[in-house]
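Left out: one protein chain. Kept in place: all the others.
Chains: A and B, in written order; residue numbering restarts at 1 for each.
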Amino acid sequence: MVLLSVRDLRVEFATSGGVVTAVDGASFDVGAGETVALLGESGSGKSVTAQAILGIVPKPAGRVTGGSISYDGRDLLTAAKGLRGREIAMVFQDPLSSLNPVFRVGAQIGEMFRRHRGASRREARAAALDLMKRVGIPAASKRLDDYPHQFSGGMRQRVMIAMALALSPRLLIADEPTTALDVTVQAQIMDLLTRLQAEEGMSLVLITHDLGVVAGVADRVILMYAGRVVETGSLREVYEHSGHPYTSGLMASVPALDGPRDRLVPIQGAPPDLLALPSGCSFRPRCQYADEQCAEAEPVLRQLPDRPSTHQAACHHPEGVLTDVH
Amino acid sequence: MSTESPPPPLLSVRDLQTSFPMRSAVLRRTVGQIQAVAGVSFDIPAGGTLGLVGESGSGKSTVARTIIGLEEARSGSIVFDGDELTSLPKASMRRVRRQLQMIFQDPYASLNPRATVEQIIAEAWQIHPDVVPRNRHRAEVRDLLERVGLNPDHAERYPHQFSGGQRQRIGIARALALRPKLVICDEAVSALDVSVQAQVLNLLEDLRRDLGLAYLFIAHDLSVVRHISDRVAVMYLGRIVETASQDELFTRPLHPYTQALLSAVPDPKPWDKPAREQIIIGGDVPSPADPPSGCGFRTRCWKAEETCAHDVPELTTRLELHPAACHFATELAGAAS
């Protein structure tokens, strides 16, 4: 069952250099109980997509100018403000700036119950304590009355997760939840997120630039480049049989933790400048397969030859990519 | 291995300690010392690359900043190319500094936003006029830009006109301007997108080969460190807990912290390998302001015993193994193999 459906989403930002299209016709679905990775580098539009889903595109610079986002059959762009925070929750990259520094952590978590559920002060406190235990904060009863700055980065992220889970959301969007954390703590948080996802049966959208972090976790990946979805499919399918030169380029750019230390094969050129995108395929200037067709027509997502129907890439020459890489 | 005595290392650090004053919140009085680096020793041969890995609070960046002279060492010795840096007079320090340069983490913060690329790179020669004469500045800047893979015609541009990866190349060109023997890369590729990070790593490898550079490569990303280093040292709470050749360390880690660290690195293709048992260690790195007694890692270690709370394990060779600062290194080696 599809829980979240994004269709032809377009988000524009007014900048001093002109209007940029941060998200340019992105479409994807997230099923109930599914874990999806939204992958991309800077300028890919992955975070803006999340902002659009949550209705927090920064105004007045940013504006959703097209497409639709429906959640459980309801249109998120026009109505259903109440869904956000209640059924859809978000965890941000930087937990320190997402928490209010002047309130105690227990009170901030409890506030969710007081505002949305009309809980009493005592009930909210008890519920907050429960949540803090569930997200693995040691000595939770003592830490209820601490302030955010008294927590370490990993513990703060646990507090953020506790707040997000407070109202038992059906969809949790985590935007680079472990990017600011050390690798040992990152492992803890990913472990926690997957455990909670399984317990709650919620859908989880993991937004990240890190191909590795989501590998053992996500069912499906949606790879974005310059505001467009360039490849989508089951994670293992996309990682092992990349059909878009950008995907295969990313895979070749990451040094391995074992095996021979071969020279890396980076993607040429610089990340896309959204103010000066080329005609046709945005990846064209960095692509070894690019030809005239790529300059003329913008490729659309389509099924790859001899691959499962769910695996799609937006490339005019996927055959070349598939044979060269594999 | 040859029987002749090897040439002296280019950089030799012995028992380096760096500490910061800890001040009280209200009166700003010094109430104690935070030992950011608590006795670190290592060598880097000419043309070699030592990878220094650790998480935040491990003190790895403070090691770099102390060697380059941005922080003062409390004790210990830093011998670079035959000169003892900790006791060098200021005038000689300027001469030595030329040989010792640094590439910074943040390609946005590390370039003066008000200077052109040419001014940024040529600043080194204004400070050391004997390296490149004035009338050669322009030509040398163009050469350097070309060497780091930038368009030499862009010398008049300002940093904000470049992408992150290009800015990091400018930072590399600046570090090369004084023709150093050792370049310290402090998280030099961490802030870059994956696709650009690979470009910069390749550039660093090319420069090492062409110019005979040695690197002290500091990073938290283990796969990047493995890729570029000859030797690797792992830091935790101001100390090196394990050091070995790149190959040794990644295939046979001895210290429990190294094992946990390696296990925590997410694998982009987990299905390719036999299911490995992931070690997830609990808790956080303790504050360097209040480190645990004995072994710094004991509060998160599954092997910790009574003795770990009393004795600081020394970074020594046990049996035939590479140096690891753990009381149970031999036992862990047996379990690993």
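As a working rule, a residue touches a chain if its C-beta (ideal position, glycine included) is under 8 Å from a C-beta of that chain, and two chains touch if they have at least 3 such contacts.
Just so we're on the same page, contacts and distances are computed from a predicted model.
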Hidden chain of the complex, named as in its UniProt record, picked from "Sigma-70 family RNA polymerase sigma factor", "Glutamyl-tRNA(Gln) amidotransferase subunit A", "Carbon-monoxide dehydrogenase small subunit" or "ABC transporter permease": "ABC transporter permease"
Among B:D106, B:D230 or B:E248, the residue in touch with the chain that has been omitted: B:D106
Identified contact with the non-displayed chain, of B:G48, B:G171, B:P291 or B:P313: B:G171
From B:G39, B:G69, B:P152 or B:P270, residue that would touch the chain that is not displayed: B:G69
Sole residue of A:L274, A:C287 or A:L304 that reaches the chain not shown, by the stated touch rule: A:L274
Those residues of chain B which, in the complete complex, touch the missing chain: 65, 68-70, 93-94, 97-98, 100-102, 104-106, 109-114, 123-124, 127-128, 171, 174, 177-178
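We take it that only the chains that are shown with their structure count from here on.
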Computed distance of Cα centres, chain B from chain A, in Å: 31
Sites on chain B touched by chain A in the complex: 55-56, 163-166, 193-199, 201-202, 205, 220, 222-224, 226-227, 246, 250-251, 260-271, 273, 278, 280-285
Chain B contact footprint on chain A (complex, rising order): 41-42, 138, 152-155, 182-188, 190-191, 209-216, 236, 239-240, 249-258, 261, 263-268, 270-271, 273
